[in-house]
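Please read the structure below before turning to the comments.
Omission of a single protein chain aside, the complex is shown with its protein chains in their original locations.
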Amino acid sequence: MKRFTEITLGILTAIGGFVDIGDLVANAETGARFRMGLAWAVVVGVVGIVVYAEMAGRVAAVSGRPVFDLVRERLGARVALANLLASFFINFLTLAAEIAGVALALELASSVNYLLWIPLVAALVWLVLWRGSFVPMERVFGLLGLALVVFGVALWHLHPEGLLASAMHPGPPTNESWGTYLFFAVALFGATMTPYEVFFFSSGAVEERWTRRDLNVERANVLIGFPLGGALSLLLMGTTATVLAPRGITVEHLSQVGLPVALALGKVGLAVLLVGIFAATFGAALETALSGGYTVSQYFGWQWGKFVRPNKAPRFHLVVLLATGLGGLLMLTAVDPIKVTEYSIVLAAAALPLTYFPILIVANDRDYLGDRVNGRVTNAIATVYLGLLVVVATATIPLMIMTKGGA
Amino acid sequence: MRLTDLLDADVVELGGGTLGHVHDVRLVQDGPPLGSVGATFRISGLIVGGTSFGARLGFARAAVRGPWLLKRLFRRLHADARFVPWSAVRGLTEGRIVIEARADDLRAPDPIG
Partner (left out) sequence: MAGRTEGLAGGQSGGRSGDQSGGHRGGRTIDAGLRLLDRQLIDVDGMLAGKVDDLELTMPAEGAPYVTAILAGPGSLSRRVGGRLGAKIEALHRRLHPSEAPGPASVSWGVVTDVGSSIRLSVGKASLPVDTLEQWTREHIIDRIPGSDRAPD
């Protein structure tokens, strides 16, 4: 059990990355509309994030330099600023959506309108970031988020048929267009490789005080955490593919995400699911709020981190405070949190290649890593993915316009 | 003078021909002693070339060994980079450096730094 808790950074990063509020709804909707026909997009994305998070974590452990330091150093102050603006906006919009997501989970549990929960949630998120220590925070939310494995239990009880077949036959069903299919593929892939995951994971590596002796732990975090997150999103996809797809029900709201679980496991299942959703969205809120603080501080060179007293990292904490507060205010306007996450996808297009490219270069720099530089296989895979990221980045906006956001 | 006065400045020959832009400034640690680091870094010369896209990523260095495809791509892009020793610099104005050297005499920069 003790060894298991050492991999919670990877688990939390993955959960906050691929089963946060936006992805819970997106994966559920994908299952309802395409059954498992887009499972490959999640798998492809997980391989990509495993390769790049491992590199980012390795660089951070050996040199102490997290991702945004590398972005500024290799791309220069101007280009890095463009990335910062895009990334910070994504972090902010996602953070706002997650705050609403936690409030929605509480609404489902209590029947109190989510808008009333928002101020409390925002305050609670900030309080955890101000007072809580990094490692316990990571353990609690990482482990609680694993309650989402209830999707797998529900799927088992639902006796699914033909899921593997639909996974093996990529392509849209008769009532969907290729444009929409590709848009969802790009969105799912982008969701598994969202930049804030590497910002959080590499800064988390420094928060955890990993050194070159901890590279095995670092690798375990990546190799277990991210595939686990991917498995959770695929299990969710499977439940809606089994229950909603045959009935032609589409997913638009968080409450529908839980329908298959309620059907299969009743109230108990739903209660466990709500705990999981609460933990995942709260964890994602922590992850995006911290990433906002990390990226801004790392661009300007300010002291950052929860491993120092708050008054030793004043500007970092100010950014976190403002982002959380303003995020809460934004969601009080009753704007749909799912729409908010959709807008952030557009910005991810710019941030994706500009974030991953510097990681790849520095992971090959012997002055940084000595003999721990990338091997040939890692480089080959990473280069292919870089190309893929550029393609995805250029395709996102046209696809979004063409398909009207996947309507 | 600031480093940014030199970076990306146009480099022209006395005769009028253009050589390109300053990609980077090569420093060598053999100047007068200053504080705890010992000898200061003085300019040994300029790395000058055509397009400066990706010139400061690090692929020109021996310490960055890969990825193979990217390294080849950027090496090819900057194959025209030349090292201009500081002794060849004749004039320095806003964004413009005048040197006295023949392009054929200039060599490619060593992959150090």
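As written, the chain order gives the labels A and B, with residue 1 at the start of each chain.
Criterion: a residue touches a chain if its C-beta (ideal position, glycine included) is under 8 Å from a C-beta of that chain, and two chains touch if they have at least 3 such contacts.
Bear in mind the structure is a predicted one, so any value in this text is a computation, not a measurement.
Here the chain not displayed is in touch, across the complete complex, with A, B. The missing chain, though absent from the display, is touched by one residue of B:Gly20, B:Pro67 or B:Pro109; that residue is B:Pro109. Only one residue in the set A:Ser177, A:Ser255 or A:Gln303 touches the chain that does not appear here, and it is A:Gln303.
Although one chain is not shown, part of chain B still touches it, namely residues 1-4, 7, 23-32, 34-37, 39-45, 47, 56, 58, 61-62, 83, 85-87, 107-110, 112-113. Mapped onto chain A, the footprint of the missing chain covers residues 63-65, 69, 72-73, 76-78, 80-81, 130-131, 133-136, 299-304, 306-312, 314-315, 317-318, 367-368.
In the analysis below, only the chains that are shown with their structure count from here on.
If you average the CA atoms of chain A and of chain B, the two centres end up 41 Å from each other.
If you check the complex, the residues on chain B that touch chain A are 56-59, 61, 63-70. Residues 74, 76, 360-362, 364-367, 373-374, 376, 379-380, 382-383 of chain A are the ones that touch chain B when the two sit in their complex.
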